[in-house]
Structure formats: structure tokens, C-alpha cells
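One protein chain is absent from this view; the other protein chains keep their places.
Chain lettering (A, B and C) follows the sequence in which the chains are written, and residue indices restart at 1 in each chain.
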Amino acid sequence: MRVGVLTGGGDCPGLNAVIRSVVRKGVDAYGFDFVGLRDGWLGLLQDVVLPLDIARVRGILPRGGTILGSSRTNPFTHEDGLRRVRDTIAAHDVDALVVIGGEDTLGVAAELSRQGIPLVGVPKTIDNDVAGTDCTFGFDTAVGIATEAIDRLHTTAESHMRALVVEVMGRHSGWIALHAGVAGGGNVILIPERPFDIDQVCEQVKNRFKINYAPIVVVAEGAAPKEGQMIVKDQSVDEFGHARLSGVGEWLAREISERTGKDARTTVLGHVQRGGTPSAFDRWLATRFGLHAIDAVRDGDFGVMVALRGTRIVRVPLADVTAKTKTVDPSLYDEFEVFFG
Amino acid sequence: MRVGVLTGGGDCPGLNAVIRSVVRKGVDAYGFDFVGLRDGWLGLLQDVVLPLDIARVRGILPRGGTILGSSRTNPFTHEDGLRRVRDTIAAHDVDALVVIGGEDTLGVAAELSRQGIPLVGVPKTIDNDVAGTDCTFGFDTAVGIATEAIDRLHTTAESHMRALVVEVMGRHSGWIALHAGVAGGGNVILIPERPFDIDQVCEQVKNRFKINYAPIVVVAEGAAPKEGQMIVKDQSVDEFGHARLSGVGEWLAREISERTGKDARTTVLGHVQRGGTPSAFDRWLATRFGLHAIDAVRDGDFGVMVALRGTRIVRVPLADVTAKTKTVDPSLYDEFEVFFG
Amino acid sequence: MRVGVLTGGGDCPGLNAVIRSVVRKGVDAYGFDFVGLRDGWLGLLQDVVLPLDIARVRGILPRGGTILGSSRTNPFTHEDGLRRVRDTIAAHDVDALVVIGGEDTLGVAAELSRQGIPLVGVPKTIDNDVAGTDCTFGFDTAVGIATEAIDRLHTTAESHMRALVVEVMGRHSGWIALHAGVAGGGNVILIPERPFDIDQVCEQVKNRFKINYAPIVVVAEGAAPKEGQMIVKDQSVDEFGHARLSGVGEWLAREISERTGKDARTTVLGHVQRGGTPSAFDRWLATRFGLHAIDAVRDGDFGVMVALRGTRIVRVPLADVTAKTKTVDPSLYDEFEVFFG
Partner (left out) sequence: MRVGVLTGGGDCPGLNAVIRSVVRKGVDAYGFDFVGLRDGWLGLLQDVVLPLDIARVRGILPRGGTILGSSRTNPFTHEDGLRRVRDTIAAHDVDALVVIGGEDTLGVAAELSRQGIPLVGVPKTIDNDVAGTDCTFGFDTAVGIATEAIDRLHTTAESHMRALVVEVMGRHSGWIALHAGVAGGGNVILIPERPFDIDQVCEQVKNRFKINYAPIVVVAEGAAPKEGQMIVKDQSVDEFGHARLSGVGEWLAREISERTGKDARTTVLGHVQRGGTPSAFDRWLATRFGLHAIDAVRDGDFGVMVALRGTRIVRVPLADVTAKTKTVDPSLYDEFEVFFG
């Protein structure tokens, strides 16, 4: 049996750990052959493959990024994309695919599965917004990096002179902001799921100064104020063609400064959150996902995604999980309200 | 309502995070008063209390250890221990206890609960061996520290000259060894749940040298060879009166060296694994445990322990969880066998 | 003998380590008494003192910030500032001062020394721009944090899709940018001492993409393009009354993106660089500075600053070091040119 492996979407610590365990178990336990598809769906579209064997996956467990490359290419946006995917699969005698990716990549996988292509999905995203699994690998690493940054800001906060704003990743969901904000002891946590009131934020900031400790505001890049409050400073378009407001963190620091009379500074962590070695938890989860994904291939159990449920790895239908984004539940957010303000 | 809080057993990163969130929510949301009991059950036995309020818990979220102190005292081993516990509770008008501890501490809590003392338990242990919860706080931090140590050893392993043995914590369960061993890419993982065969270990070591990469052996302090294989080098007694073999790591290095002719070196992490700041995950979990524990107190839902199930915090009867230790399931260990040897 | 201690200027990891060693040696070896002056020169101006003894300095070695507080107050900008300083000194029977600070604080110290006030200076600044010493404590910590951030960006850079800009501290000198840029393997390093040519930066960026690896641009917050190139996007005034351009990092990302057609993203580390625990080197240096400063006090050798020369701690006249800022020598910058572009 020959298995093709691909990684799609943005960088995520743990991708290499999945690839390694898929290949190690596939070869050692089941005698499978492997072929790597370069740069996600692009490799299938353009027939670009990489050799993939035990030697190739040695030493990659702790390394960020992906040895297979990645892209955001979607075969269904190309004329005869599906045919070309089928051709590449046939040309290399590939019997099944292991597809490692986030919402977009798994959405394509679900559709290809419906079209009869045998595949198993593995969820990844630092944003933790894939449905059907307790969490995804990459998320714990990102939260750890953001928390460490917040920890360092407390030193300055203790001198009670400045408000400190930290902008973390999360365009559509506030998981990183909420987890890092709670773990780091942030006083204000702003997430995309809940438009904020800038007046109330400034009130919380002022309250904080009163107890001789400066506020730390943790804001997801996708968080936005209530309608009518945002003064758009810069409108640009990101690489996926979406308009985006650049710098809610920078904007918040200016507003806080103007409205409270206190100096405010911003830290924008950016891609620092998705790079470097995966945390121990992410390596553990990614390794288990890989082992269970290749088991599903061996079982001929296609069209599924491996997922974490408690401490067990289960299989869920791809069709079920790609229909929705997992956002932060309001009741979870409210759990922490005693720490805000 | 006045709530007493105590922490029992060994150090564990996250204890302070629990104390903080219990007090913050208890005061701010429910208007409770608090009193700290010093050094675990000892404080109740000897009537030693500490003031505990919002000011006292400020800034402790990222700090290891416990501001309340800890001990391994068991009130039931003292004559009239139960009466003295009741007296202290009465003397300070304490209406309920929040008890944060591992197996032993929670076992006492279960018994006190049966005797009618109103309390809620919070599970803690770096060893992850408390039943009824997916995991305990402190464990993720310990695994992270051990994994980072293993990562560093890979540099030496690449020079393929020496076998490297890492002894990690885990007297009765191999959770830390298994998680850190898998996350760190160890080649041999030895846990208390499964007596090992020293001949087979040496075989794995030799195989590893053949591929020009030195083996990394991760061993839990409580792991032991099959009957008849251990040559007892040093017999001593630990602080709890149990006989213990000192240094399975040191012993392994000597055996490997003698049997394979290769140099072998040992790293013994010791208490390094239970100190320092908790990981972001442990702070998140400890904070949630604290919030839910005080909710249980408010609900008058006593005799329970808060626990993690998937992404939810639930309440489980203390009587159910203190009857057994959670050890590593053989099927979980076997999941990783393609990486061994 | 009674010694007053104060810390002035911005946060800097290692301040507490100096305070601790000054007090430990002063008390244990020389039998001195101590008094802390709150918030730098402000404490002397307004007669706000703190008790300072062995118990007070216990456990502060690894902690960022300063237990004495800090400010940027300059007594010479207050009418009768000098008289009030003398009054506070007299009121508390202070025989000598230990003044821990950067350029501004030490400049005041030099002037007070000229006016006859017995004091010893200790240089601190994460920017490393105090003259007369090989380096200052705080700098190594800041460089370490910035380097770790750059390390993480390499993961994304390997996917060769985006230019990555990291803005680090350094308003007037490029020490952090140069050290972290070299240690992190940055391809473009921009410092205040050398106005840059945006066209040349974009050329280097394009060259880097050609070798299938994205560029990492490390820029000091005070770096600026050659005259005529900067399009001022936002003009604001910082807390010290200086006009400042906000966000050379953000500006660079936009320019690079527009001029090269490649996506570019920015990380702004901000105050993360000056918080948290000091590195081992900074603790070592700060501890030695403290020990030698109190020796100078004991010797009655006033008007000097302790300084690092090679591996030795020496004393240099404050008057010599406060006349100039230590900027990056062009020949040192040029040493690394083979790595640029």
C-alpha cells in the first residue's frame, strides 16, 4: 500500500511530529510505502512529490514548520482541479492520503472524500478553531509563547506607570487570547466573538491603576470594538484577499492613552507564536494523531478525521467537522469574569 | 460564609493558581470570607491559620510552591486527630473546606467527608496518577521540563558515542516518563507499571548505535527490572519510611556500560521537575479547578472533587476517586512501540 | 554608617540583584545600615524612604523590576531640588548613596557628586549605551529574548513566503538589534547609528527570496531611513516629551510589501524585552557590581561608577562616563556584513 501525505495552511508546531509518526508506524508496523506531496494541495495539482521514508523523518520531531512545505492552494478553485488531483494520485499509485491541515484544508479533504478519494484527515491549527476535537496541536505552543510574553510584562506593570497591550493571533476566534490572558493574569481580554466597548475597556484600565498596578490588555488580532467605535486608521488587504484592519493592538494603545491620559504600549507577537519547537503536549498529541491516522488508513476507514476526546483519540466524519468553526463559548468566557477589570 | 483552604503533599506548580482563583471568585462573586490552614492537615490539627484575602493572593498566579505551606501529615494517624480537626474548624467558624492535594490528601478528605465535614477536593500531582480526572495540574509542567532536558541530550546523542539515561519522577506510575519520552523522542521508556528486562534494554541500546545515533533511555524513578535482575547497590529509606532503591538511572548506566561496552551517562532531574513557574496549561487548569471548586462550595455540593473531562470541569464523588491509583494503561504504552528500540 | 540606595530610569532585569548584594555585603561584612529611597530621585526630593535590610532583600535575586520603585524625576529641574536632596539625606543620617541607573540617572549623580554629595554609581540599561563599561546588566537578558523571538520566525522564513520584520528596543543605539540580529541570523539589521536606504533594504529582501528563504529584518525602534525616504504615518509624543515616529517596524513591513510584492509581517517586542527574570550573566554582573559598589563606599571612594573591564570590576570617575553615550562602532557593525543581504 502506498500512502501520500500532505500538509496545508499556515505553519503550525507539530506538523513534522505527525509526519514522522505516520511514516514510522506505516513502515514499521504495516509495511506501507510513502510519498510526500509538496506544498499541500499544490503538490497534487501540479504533480510535485517528495520521497518520504524512515530516514527522511529522522530528527524532525522537535522541529517547527513542515518538511513537506505548505500552501493555501485550493484545487476546487482551479478548472479541472479534481481531475488533476486524480491524475497525480494515479500517476504515483497512491492508495490513500493523509491530509494534515486546518479548516480550509480539511474542507477540501471532505469534498474530495465525497468524490471518492480515500483519505484520512488530521486537524491542525494554532487557533484551536477546528470542530470535533477537544483541541488541535500547535495551540498549546502558541498559548505558551503568548503567556511567557505576558509574564514579562508584569514586571513593567508592577511599576504602575503604563498600560500594556498584547496583540495575539486569532482572526476569527479568541482561543489564544482567552487561554493566554487567563494563564498570564491579563486584566482585559478581548476576543473576536464578543465586540468590545472601548469606554468599558478604559474604565477597567483606570480601575486597575487605582490599585497601583498597571493593566495588561490581551487582544486577539480579530477582536473589534462595537459598531461605530472604531476609527479606521489603516485599511489593507491580506494575502488571502480579505480586507483587514491592521493593528487593533496599536489602535487600542492610542485610544487608551488618549482617553485615560496614561502612557500605553503595545507588543505584537505576530508569527513568533507559530514558530519554533512544539511544546511537549503538542508533540504528544501530534504523535498520537499520526499513529491513529495511519491506523485508520490500515483499517480502510476513510473520510474521517482523528480527534482528541478527553484522553482518547477517536475518529469523526470529516463531513461533520468541516461545516462549522469552533469559537469560544460565551459561558466559558464568562467563567473568568472575576479576573477582569 | 467562611471557607478554609489547605494544600497537602509534595510541591506542585499550580497550587497558588488554585488558591488565587478560589479566593478571587469566593470574595468577588459570593462575598465569602477565607482562612488559610498552614501546612496541610497540620494546620487543622494544630490550629495554625493564616489570613487569606484578595490582597494576599495578588501576584501568585505564576509562582511555584504554595503560599499556605504543605506537609504530609495525616490527622487519622494522630490520636483524637478527628476531634482536633473539628475543634479548629469550629474555633474559626469555618463553614467549608477546599482541600487541594494528591492521593493521600484526598484520601483523608474522603474520610473526613464521610465523618460529616463539608469539603470540596481539588486534585493535584505532578505524577498524574489521581483517578477520575483526565489530568492534574503540575503534570504538564513536569513533562515540559523533562522533555526540554531530553531535547538537549539529542545533541550528544548525535555524536553517537554514549548512551544517555534520564531518570524522571514517578515512583508508582510512569506518566511523566511516557509523555516526556514520547515527546522527547526517547528510544527506551521504562515505567513502574511494566518491569523491564535489562537484556532487552541493552539490545535496544545496541540497535540504536548501529544506526549511528546514540540511545536515550527515559526511566521513571520507580521503574525496576524483572525479578532477579536487580543487583541492589544501595538500600535506603525515604522520608515516608518506605525502603527505596536509590538510583535506577545510575544503575542502568552502569549495567548498559558493562554489558554493551559503550560509555553511558545519567541525568537525574530530581526536584527540578516540581519547581518553578507552572506552564500555561497548568495555570489554566488550576484556575478553572479553583473557580469550579468554589462554585461547588456555594452550591453546598460537598464530598466531591472537581475534575477535567475533555474540555469541561465536572464534579465526581471523592469516594469514587480515592479508592484507586491511575496508572499507565498497557494499551497506551504499546501505542508507541514503533518508536522503541 | 548608613547608606541610601536608589534605582532610577526604566525597568531593567538585574536591579534587584544589585540591591541585594549591596545590602548583603554592607550588613554582613561592614555592619552598615541601609535605607531605600523610593522611586529614584523622587524619594530624595520628597523624602519618601523605605526600610532596607537583609530580610527585605531575601528572594529578590531572580525577580525583574525593582523593589525600590523607579522614576525619571530629575532633581535639578525642580527649584531648590538640590537643597531638598540635602535635607532628605540629613534627615535620615545618610552617609553615602548607591545610585543605580542609566545615562540620565548617572548624569544627575555626577552633578550631585560635584556638589559634594558622597555617592557611588552603578550602571544599568538594557540598551548597553553607558560609556566606560564593557557592558551593563539587563542587556544580555534583552538580547536573549529578542534572539529567541527571531529563532521562532525562522520556522516561517523557511516556508519562504513572507518577509518578517522584528522591531526591538534601542532608541538611540543599536546594540540590541545588532547582537540579537547576529545571534538570530537576521539578514538585515538596521540601527539608529546608520540611516538606512529603503531601496537597498528591499534589494536585500529580494535577494533573500531568491535562495528560497524569507528574509528576517531586525530593526531598532530608533532606526530611520535616509533623509527624504520616510513617509511619516504617525507623529506622537512619548512620555518624556520627545516627538517620536511610531512604528518603524510597521512602516518597514508596509514599504517592503509594496515595493517587493511580497507579504511582510511585523513583530514588535516592546516591553517584553525589559521584563521577567534576569539571565544568569546579568545576575552575575549585577551581583558583582553591587559587591564592588559597597566596597567603594567602605573605601570612601566617591564620585565613581563601578564598571566591567574584561573579567574585572573597576571604578571609573562618573564625570568621565556621563559625558557621552556609547553607540555602536561602525567597524563593529561592518564586521558582520557577510551575513547581510
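Everything that follows uses one rule, which is that a contact is a pair of C-beta atoms (placed from the backbone, for glycine too) under 8 Å apart; a residue touches a chain by one contact, two chains touch by 3 or more.
Worth saying up front: this structure is predicted, and the values here are computed from it rather than measured.
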### Query
Touched by the hidden chain, which of the shown chains?
B, C
### Query
For the full complex, which residue in B:H179, B:R274, B:R288 or B:K326 touches the chain that was left out?
B:R274
### Task
With the full complex in mind, choose from B:D93, B:E158 or B:D334 the residue touching the hidden chain.
B:E158
### Query
Where does subunit B touch the missing chain, residue by residue?
11, 13, 64-66, 69-70, 145, 148-149, 151-156, 158-159, 162, 164, 236, 238-239, 246-247, 250, 254, 263, 265-276
### Query
Taking the full complex into account, what residues of subunit C touch the chain not shown?
21, 24-25, 28-29, 58-59, 61-62, 134-135, 140, 143-144, 146-148, 151, 154, 179-180, 182-185, 213, 277, 279-281, 283-284, 287-288, 291, 309-311, 335-336, 338-339
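One rule holds for everything that comes next: only the chains that are shown with their structure count from here on.
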### Query
Given which chains touch which, is the overall layout a line, a ring, a star, complete, or other?
line
### Task
Measure off the straight-line distance from the CA centroid of subunit A to the CA centroid of subunit C, and report it in whole Å.
35
### Query
How far is the middle of subunit B from the middle of subunit C, if each middle is the mean of its Cα atoms, in Å?
40
### Query
If you average the Cα atoms of subunit A and of subunit B to get two centres, how far apart are those centres in Å?
30
### Task
Give me the residues of subunit B that touch two or more other chains.
none
